[in-house]
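All protein chains of the complex are present and in place, except for one that has been dropped.
When the chains are written out, they are named A, B and C in that same order, and each has its own residue count from 1.
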Amino acid sequence: MIFLRRQLPLLITLITGLLFAGQYYVPHPASEQMLTSATKWLQIIGGFALILGVTSLFHQHAVKITRQEAGWGYSLVLYAGMLGTIAAGLWADGKEAVDGAMTAFGWVYNFMMVPLQGTMFAILAFFIASAAYRSFRARSREAAVLLVAAVIVMMGRVPLGEYLIPLSGDVSSWILNVLNSSVRRAILIGVSLGAIALSFKIIFGVERSYLGGGKE
Amino acid sequence: MTMPFELIVGAWVATGLTLLIFTFLYKDNPLFKLAEHLYVGVSVGYIIVKTYDTVIVHLVVKPIIDNGEVALLVPVAIGMLMLTRYVPKAAWMSRYAFAFIVGMGAGLAIPRTISSFILKQIEDTVRPLLSLAGPDGVTFSMNLLNPASNLNALIILFGVGSVLFYFFFSIEHSGAGKAVARTGVIFLMISFGAGFGYTVMARMSLLIGRLTDLIEFSDASYGRPTIWLSVLIIGTLIVLGRRTKPTPPEV
Amino acid sequence: MMSFSERMLKIDRRIIFLVIGLCTLLPLLYPVGLPIKISSEVRGVYDHIESLPEHSVFLLSIDFDPASKPELYPQAIALLRHAFKKKLRVITMTLWVSGTGMADQLVTQVAKEMGKEYGQDYAFLGWSPGGPAVIINMGQDLSSAFPSDYSGRSTKDLPVLEGVRSLKDMTYMVSLGAGKPGVEEWYVFGKDKYKFEMGGGCTGVMAPGLYPLLRSGQINGLIGGLRGAAEYESLIGQKGKAVAGMDAQSATHFAIIVLVIMCNAFYFSLRQQRG
Partner (left out) sequence: MKREAYLVKRRYDLSVCLWPFMIVCVLNLLPSYTLAQTSSLAPQEIRVFDTPNDGGGSLTVQWAPAPGDRPDTRYQVLVGEAIATDPATFTIVAEFPADTKYVKDVKTAWWTRRSDKTWHQAIIKSAKGIELKDDTAYAVAVATVQEDRRAFSPLQVATPAADWFNWNQLNNLIIAVSFGGLVFYAISHAKRNHIFLRRIPGLDAVDEAIGRATELGKPILYLTGAHDLHDPSTIAAAVILGKVAKRAALYETELIVPHREPITMAVCQEITKQAYLEAGKPDLFKEDANFFITSDQFSYTAAVDGIMLRKKPAANFFMGHYFAESLLLTETGASTGAIQIAGTDADHQLPFFVTTCDYTLIGEELYAASAYLSREPVQIGTLRGQDIGKAVVLSVLAVGTVVATIGVVTGAQWPQIFLDLFRDLK
């Protein structure tokens, strides 16, 4: 039983990990065929993973409603929204538009989901402005450097800035292309080393938190 | 020209929801929570429908029925194993699915990360610090505006080097190391500043997008939903504010 | 008793919200139309599409959802108009599930405007789950990743996909990404192995992080945010929502710059008062 519950999953990770890392170096059609099938599988499994995430939400709010916890009315709204959308979607065969004509599903998408999601993010515009006002103070040398760079890029990225101070466009493009590039590159290299180290630890079973359920 | 009925209703609904979310700027309130839960519900519903249609119908059922690709039942089985997470006694079976996905993800990532993010980045950073200008003339080009000039190559080398050094943890930053690490911090701050400046642009564009829609929906052909609904929502907020007076004041 | 500077520094942020709201709204209602300078990053994508012969295969991956619509939608419209004008074979798809409906609408709308025929001149493959897995699978065998297009037609029967068996047959590819999966994934899991030429478009948040890839030539151009879209619109000579938004963008940026200067002025005066 312990083998089935603990060793076998680790063995699966080890084998698939080594197999697909090695596949990269093997151009033979047999190896390519394996990659084709496996990525197709991964696509299908990815669909189930999405369902997994979604059902947990389903579950949470069901609990809230049955226990009538604080704000359970909102959970009802959530359920109504979800079930309504699913019904409209199945009715329309999962299509937002058929031959250019909007379906009910497309209506829900266009007039509910699009504005809701878009506005959620648009709120950030206000917050970033107040963040700039509150915290862009030259408290230290580092803060001053950050502030100056931000102001230059803000100037250089809009027509008015380039119109008033023509140099700002060039300077901001230099900051982005050279200074910013070098930093992002260093971060990228560092992060990639970290990601590779983690992948190795996962393949060889040193890191196994993904299996869930603690250490057993 | 008359508007189709569903478009007019759509405009009213879209405007109403947009304004409800914007009430969050005033403060967290029931109207915002309503819109927000509706948003989560609708998007979850949307994802379920799309996943069902794409995965079950088009990637699994159709190929099996039309071409007899029975092998596709294997990933379906693996996917089903994942769902055992909700059955405490069988939850361990979901490990097989995760082992497969995580193992494959890790395997696919290693060589590709090395090639794209390590070798490619090193390759581009390692540039000769002198260039050939004429048939035999070796020069050092100082043009800052040309991203490929020698001076910029040198600056990039310094930037990459000092930031990488800043992220060394197993040696003390002292002496010359301290100076290098501080240079790294300055480089980091410039990059964060640039990021902030660029992001200001991004977030502002989002707002511009939403306001463009609101302006469009304030048109008479839709029945001016923007104006009517704004009035309605502000009214509701005031009523709600009166009713729940003893809340702590906002800053 | 708080000093003036102190009070100004602790100003209710809702006043700032109001200023920003007005700075966005007013230029949208009363546009000015300032000229837009073209950057080399955006020109990279434009020039490459310009250099492609007719009937080259152009893949546009619309990897964003409605949240980033204001920034990336104008980019997608400008790119599609350009590609259709150059008579390229346009193949579109998305890796973001909640962007599917928007992508379909977008492609249909631009194709209709340019008088293009579905299946003959362009196709929309729809969405498929798995992110990187989709990219690799497309690189191996396109019809395996997308057995049918968005409307359910078999991809093998689409004339526009004739001779296109995998990503290797793409002449040019642009990913308009708002996050993950996006431009980086298309490089790592796509171009790295299947070697098509590739450009990128992204939101302003992502853009600074993609500059290393731009410098090393891993992507040959980068359209960053609304500004990038505005540049592209001016390049193809069809000004749209992005150019219109640039005035508002200018106004808000200046509002913020003024705010930053003010806040520093108050901050330093406060420091001096306190010695």
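What we mean here is this: a contact is a pair of C-beta atoms (placed from the backbone, for glycine too) under 8 Å apart; a residue touches a chain by one contact, two chains touch by 3 or more.
Keep in mind it's a predicted model, so treat the numbers as computed, not measured.
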{"item": "Displayed chains contacting the withheld chain", "value": "A, B, C"}
{"item": "Per the touch definition above, residue among B:Y52, B:F167 or B:W228 touching the missing chain", "value": "B:F167"}
{"item": "Per the touch definition above, residue among B:H37, B:H58, B:R95 or B:R210 touching the missing chain", "value": "B:H37"}
{"item": "Among B:A97, B:L188 or B:L211, residue touching the chain not depicted", "value": "B:L188"}
{"item": "Of B:V74, B:L130 or B:A148, the one touching the omitted chain in the full complex", "value": "B:L130"}
{"item": "Residues of subunit A (touch criterion as defined above) contacting the omitted chain", "value": "21, 24-30, 32, 53, 56-57, 60, 120-121, 123-124, 127-128, 130-132, 134-136, 143, 146, 150, 184, 187, 189-191, 193-194, 196-198, 200-201, 204, 206-207, 209-210, 212, 214"}
{"item": "Where the unshown chain meets subunit B, residue by residue", "value": "24, 27-28, 32-33, 36-37, 39-40, 102, 110-111, 114-116, 118-120, 122-123, 125-132, 138, 157, 160-161, 164-165, 167-173, 188-189, 192-193, 195-196, 199, 248, 250-251"}
{"item": "Interface with the undisplayed chain - residues on subunit C", "value": "13, 193, 195, 205-206, 209"}
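Quick note on the criterion: only the chains that are shown with their structure count from here on.
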{"item": "Chain whose averaged C-alpha position falls nearest the assembly-wide average", "value": "B"}
{"item": "Rounded Å distance between subunit A and subunit C, as computed from the means of their C-alpha atoms", "value": "16"}
{"item": "Chain centre separation in whole Å, for subunit C relative to subunit B (CA means)", "value": "12"}
{"item": "Per-residue overlap in subunit C, given as positions that touch at least 2 other chains", "value": "17, 20-21, 24, 67-70, 97-98, 100, 128-129, 136, 193, 207-209, 212, 215, 225, 227, 249, 252-253, 256"}
{"item": "Subunit A residues counted as touching two or more neighbouring chains", "value": "24, 40, 42-45, 47, 49-50, 109-110, 113-115, 117-118, 120-122, 125-126, 129, 132, 147, 150-151, 154, 157-158, 173, 176-177, 180-181, 184-185, 188"}
{"item": "Sites on subunit B touched by subunit A in the complex", "value": "6, 9-11, 13-15, 17-18, 21-22, 24-25, 33-57, 59-60, 71-72, 74-76, 78-80, 82-83, 85-86, 91-92, 94-114, 117-118, 121-122, 124-125, 144-145, 147, 152, 155-161, 163-164, 167, 184-201, 203-204, 206-207, 209-210, 213"}
{"item": "Subunit B partner contacts - residues on subunit A that touch it in the complex", "value": "4-5, 8-10, 12-25, 37-38, 40-45, 47-52, 54-55, 57-59, 71, 74-75, 77-86, 89-90, 93-94, 102, 105, 107-129, 132, 141-143, 145-154, 157-158, 170, 172-193, 195-196, 198-200, 202-203, 210-213"}
{"item": "In the complex with subunit A, residue positions of subunit C that touch it", "value": "9, 11, 13, 16-17, 19-21, 24, 34-37, 39-40, 65-70, 97-98, 100-102, 104-105, 108, 112, 128-131, 133-134, 136-137, 140-141, 144-145, 150-151, 193, 207-209, 211-212, 214-215, 225, 227, 246-247, 249-257, 259-260, 262-264, 267-268"}
